[in-house]
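All protein chains but one are shown at their positions in the complex.
Every chain is named by a letter (A and B) in the order it is written, and numbering of its residues begins at 1.
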Amino acid sequence: MFDVDAALAGAQRLFDAGHGVNVFKQFVIRKGHASDAELDAVFAGAAHVIEGSYATSPQEQMYVEPQAMMAWWRDGRCHIVGSMQCPFYVHKAMKVLLACGADDVEIAQSVTGGGFGGKEEYPSMIAAHVALLARKAGRAVKMVYDRDEDIAATTKRHPCWTRHRLAVDARGELCAIDIDVVMDGGAYLTLSPVVLSRGVLHAAGPYRCPVVRVRGRVVATNHPPHGAFRGFGAPQTTFAYERQIQKLARLRGEDALALRKRLALRAGDTTATGQLLGASVGTDEVFAAIESVAGRPPVRDGVNAHGAPVRRGRGVCFYFHGAGFTGSGEQRLAGRATVAVGRNGFEVRSSSTDIGQGAITIFTQIAAAALGVDPAHIAVVDPTTSRVPDSGPTVASRTCMVVGAVIDRAARVLRRRLEAWGAERGTSGPLVELARAYAAEPCAELAETATYEPPPGIAWDDATYTGAAYPVYGWAACLVDVEIDLDTCEARVLRCVQAVDVGKAINPAIVRGQIEGGTLQALGWALLENVVYRDGKVANANMTNCIVPTFADAPELETLLVEVPYPFGPSGAKGVGEIPMDGPAAAVANAVEDALGVAFDELPISPEAIAATRPRWRLP
Amino acid sequence: MTAYLRPRDLDEALAARAAHPDWMVLAGATDLMVNANHRAAPTGILDLWRLAPICFVRAADGEIAIGAGATWLEVERDAAVCTHLAPLAAAAREIGALQIQARATLGGNVGTSSPVGDSLPVLLALDAELEVASVRGRRRVPYREWCTGYRTTRLAADELIVAAHLPLPGPTTRTVWRKVGTRRAQSISKVMGAAAITLDGDVVIDARVALGAIADRPVRIAAVEAAVRGQRLADAAHAARAAVGPAIQPIDDVRSTASYRREVAENLVARFFHGMMQRADR
Partner (left out) sequence: MKLAFEVNGERRTVETSPWKRLLDVLREDLRLTGTKEGCGEGECGACTVELDGEVVNSCLVAAGQCDGRRIVTVEGLARGGVLHAVQRQLVACGGAQCGICTPGIAVCAAHVVDRGLIAGCDDATARAKIRDLLAGNICRCTGYQLIVDAVIAAAREVAPGTEGAR
């Protein structure tokens, strides 16, 4: 059973936990109406209703280092080292698998060659295999997946189908939004419920609307399981709402950017879950940034180097992404981090992994700033479970914003404690000297562990799905110019500009790297990436056919860092890891529509998909 | 244990080929070594990489001869190839990326004879002739007769490919090439086409038109060639487009669809003639 409609119709019963046959999880969001009848009445009274169905494809993370893990046993204790995002996720799984205590299994992260969500949950699986094999064999066992195994077996982005209805009044204001989201979870539960949650929480978009209904379901099929991938459900629903908004702009003949600016959420507005937006809403700053560089749209028609006629178009989109765990997730996690006086300065201990996103550098900068010392005196220790507190997983754009803030607080307290110790002894001087003096004393380790504290006024109701879905949002706008070869129907991105409100770019090069990497993954998803399933198996399980963009496919990327500080992030920083993934696909679709006059509501917008619309193109 | 021989000259290579027809003939190895760590080791390896007598690109006597061991990097950097056989240089630049071009050889492309071999439609359009050798002697095979089916050729079990001989196109012959791959570089072809078109003013005197990735082997499209002969370029473009469809058998696979391949093949062939019309205008 490979079709979500068949699964929902109960063609076979794979799963039933009370949400409906084959429904792993369902969420409903209601805003501004008490019943379906009330919602229907708003639609009935609307000046225009825009209806659309949108489909997005599965996507392979394609970290360049495949999954790899090694285990060995010594004195009855299991040691595991490998490529992973979340050592304590593996730790938790091994405690259950091995029926052992927390101290009987130790998880260490090896330098990890990319994750993007693909090494969030799957490493527990391969860790289980090596742990058991190592126990049986009485020797160290290492497993390294070949690329074909990795593509065939590990979790990918959920394919998703979204039906979206938009009710608009005569002045062009949104009166109501009604959305139905269905994701294909595959054969096992995985993180599907949480992915779906983020998908539905972003589904209504960053737009003012008094009446919203969102229903989301993730469905069991016989596909390989889908799971975490950068954006985590939001890219799927963002594609749908930004296509809808584009259709509204066309309907009204209104400038695409101006319309979005007119409808966008700002401080004082409420989201679909009724969250009152306060600080750090970068809407106006993001629009101003994109307008400052937009310039003229590309010349419509031309001829390319192959002598083929081309047609060009421009697309924009506006979007947001909640940073950190959903709802009360961060409170439940209660992430901890420690800053301690080390032998040669200071140590930062957290379970956040560096998977290329720069966690070590950022934590070093945050601790150094809070302590008032040179970064050279900071050592971020390896996130081995026996040596660090559980800071929560390295996911959800939370490492810098959430764990970084905990480190910032711990460092400030440690600084006061160390200074107080120095004052007691009558020693002053630079903090590093105090630290060296302390380390030379035969006294107990001086360490400060801090725990996440939610910002004041944050309240979330899991039962009604209302309240503050996220402590804060990042805001972004994207502009894409495309050129379509009319002989081959290949769409090429000529220009891609992203303006992203990151709160504060603690390290601008790292932030740029995050935005540009996420942007290209999004452009790839929009145009050329796909996982082809045949009879429930991946039919293109190799890098030859499961392609991602090369240097030559990538356009020059223009990145505009917008800084509207978040009072509870370190130096004002907000999450940035995921947001760039959400928007560009819709901007590409909007640009291709602008070029050819045909709507593109499914991903990927492959040459084959474009060619199939040729009879409907509206060319001069 | 796998035997290994790196012959010093062609005679030694041919003798080894005759003595060990089961050995793997390896040059750049870019195809045969894919996932090599998971495949059974061959009985023996006959390594032709950098075998001097087959590593050359030579322009003489109205032709350019390219040794089977010449890499695509050597082909694309050869001044005579770039001047006289521009489509071959262009195809060479689109084979894999730099790392592949530095190793993959003309002999490998011709010997493997994949339906998506990037140089093969060009060899058809340029009317190449292959030179093969064995201990029994040398012979030449017109490339248009080389491919006998899906990855099968006229190469005998004791033969090695020595070179391809490409006649220089005459002054009134224009050559063109286009590859449509899965992405802009390091890609497998969905469709590719090459043509050599001889003109008298804007009238097509003769044309060789070849397509790749649309059948089990690279193919000359005789119907197109017949349809355009004697036509003005504008009419030839229309005639060519109409003649492509019935002559090819593209398939659906994980990389593309039959209908897309068909449509693009038609567009490419029509553009070859149409594009020449624009060039004739200038």
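One rule holds in what follows: a residue touches a chain if its C-beta (ideal position, glycine included) is under 8 Å from a C-beta of that chain, and two chains touch if they have at least 3 such contacts.
Everything quoted here is computed from the prediction, not taken from an experiment.
Enquirer: So one chain is hidden, and I want to know which residue out of A:52, A:513, A:565 or A:597 touches that hidden chain in the complete assembly.
Expert: Considering all chains, including the one not shown, the answer is A:513.
Enquirer: Determine which one of B:19, B:52, B:79 or B:98 touches the chain that has been left out.
Expert: If we include the chain that is not displayed, B:98 is the one touching it.
Enquirer: Write down which of A:62, A:323 or A:468 is the residue touching the left-out chain.
Expert: The one listed residue touching the chain not shown is A:62.
Enquirer: What does the interface between subunit B and the hidden chain look like in terms of residue numbers?
Expert: Answer for subunit B: residues 1-4, 6, 26, 28-30, 33-38, 41-42, 45, 47, 49, 71, 73, 96-100, 102-103, 184-186 touch the chain left out.
Enquirer: Spell out the interface residues on subunit A facing the chain that's missing from view.
Expert: On the side of subunit A, residues 61-66, 111-116, 146-147, 355-358, 509-510, 512-513, 516-521, 542-544, 548, 550-552, 554, 556-557, 559 touch the unshown chain.
The definition used in the following text is that only the chains that are shown with their structure count from here on.
Enquirer: Could you put a whole-Å number on the gap between the CA centroids of subunit A and subunit B?
Expert: 45
Enquirer: Looking at the complex, which residues from subunit A come into contact with subunit B?
Expert: 146, 148, 306-308, 487-490, 492, 528, 532, 539-540, 544-545, 547, 549-553, 607-608, 611-612, 614
Enquirer: Subunit A touches which residues of subunit B in the complex?
Expert: Within the complex, subunit B touches subunit A at residues 35, 38, 97, 178, 180, 182-188, 190, 254-257, 259-260, 263-264, 267-268, 271, 274-275, 278.
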